[in-house]
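Input: one structure, supplied below.
The complex appears here minus one protein chain, its other protein chains still in place.
What follows is chain A.
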């Protein structure tokens, strides 16, 4: 009897306090209700079906990338400006830019309550780098001692000192190595994941600001539901209740959904709305430069375009024959920013003052003069073409660029269309191009090095056209061992002056991030990588 009574009292008390609490919530000032509602509200945003299971080191495209960075926290994360802030790392230190000591913060756990330790990183990185695991991001570890492209090999440069400390020995010094570490490939993995990677990729267990809402949260080709991770300890603490990332086949459908109120945040505006979206969305529209560089390459193996005096004259003539301002205005409605270097305005070290930047300005007289000088060496006949893949929406600007070249230089210039990216890539890999080829690069992490080394270094992975210049390679190497950021930046800028002189890649413009958000949300800020900082978004 007594026990029963006690129970009754408890129920009554619980009911009363619940009433009081709910009363409290509705009575208090609007400020706190707003906080209360937005901290549980789900933000809906656009995405695309991840190409691979959600393993951090195998996620190299943006669709999966924005999910992985939401559910994992690495050593550092990036601010909107592309600077790094410590997350799991307490410190990342080195005296010589080659031998690094990483100390972790205590108390971090994965959402299965497993602690985040030095082993969580070392094991994850070893898994990612191992050849037979065939992870698309394995090359991010190729600067760590022990890495091999030919055989399975352990990263001998990684050593666990204790639970919260490990050391990293790089094959060569790299002053801005910590800048890389916010990239998805460097995320830690729990032991539970490493035991069964296949199941893990479907239903990953992370340590980030968000986690999967349930073990069926990822509905393939449709959406993924994320909720906040209550145990998260980093600098990206969400002020909303979670994210629903809906996968869209076309940007047009996503844009219609924002217009129709079915979607809160869209990080890409379709071409068809370039002209109208800023009027329609006002200050809820975003149009700012992003870490995306676009241009076209003119391979040195083409006749008349060798890496000699004639080729150089012709490349500069072609570059100066292109009216970048007009094309970004007319074709892209101001959603591109004409290029002045090979990086991006959101990257520290970007400049429009490089020696040779004048080659990127529209100057028809000079262009004609240079072309005539080249013709004096060896007369040019034939048609100059620019290869592009028709499945990527490139036709309009390629035609505008070739028209600009043809009209200025008085030569034949046309776009050469390949049906798919795969087909175009084939001819690039086999060095069978008959002219230029469109090329683009989206930065993996906010560093000048990432915009230069993979594309123009001799033998680098994405250097399909086989560009090679020892002066450039040397400056890049000097930059990466520089002791201060200023010195490094100076070297990287000097390296770009070599690129401007050779002009194997003709810079065109930087892509902007064009986003819109609905009236239901506030504080939509886009990061350096064109992805909104989701954790900051509030919803009424």
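Everything that follows uses one rule, which is that a contact is a pair of C-beta atoms (placed from the backbone, for glycine too) under 8 Å apart; a residue touches a chain by one contact, two chains touch by 3 or more; residues count from 1.
Basically, contacts and distances are computed from a predicted model.
The chain not displayed here is annotated in its UniProt record as "Oligopeptide transport system permease protein", chosen from "Pyridine nucleotide-disulfide oxidoreductase", "Rubredoxin", "Oligopeptide transport system permease protein" or "MoaD/ThiS family protein".
Here one chain is not drawn; of A:205, A:424 or A:524, the residue touching it is A:424. Which of A:391, A:478, A:497 or A:522 touches the hidden chain is settled by the complete complex: it is A:391. Check A:250, A:383 or A:407 against the missing chain and you find that the one touching it is A:250. The chain not shown here is touched by just one of A:189, A:266, A:360 or A:439, and that residue is A:439.
On the side of chain A, touch with the chain left out of the figure occurs at residues 49-53, 60-61, 131-132, 134-139, 149-150, 198, 201, 219-223, 246, 248-250, 252-254, 256-257, 259-262, 391, 418-426, 429, 439-442, 444, 454, 461-462.
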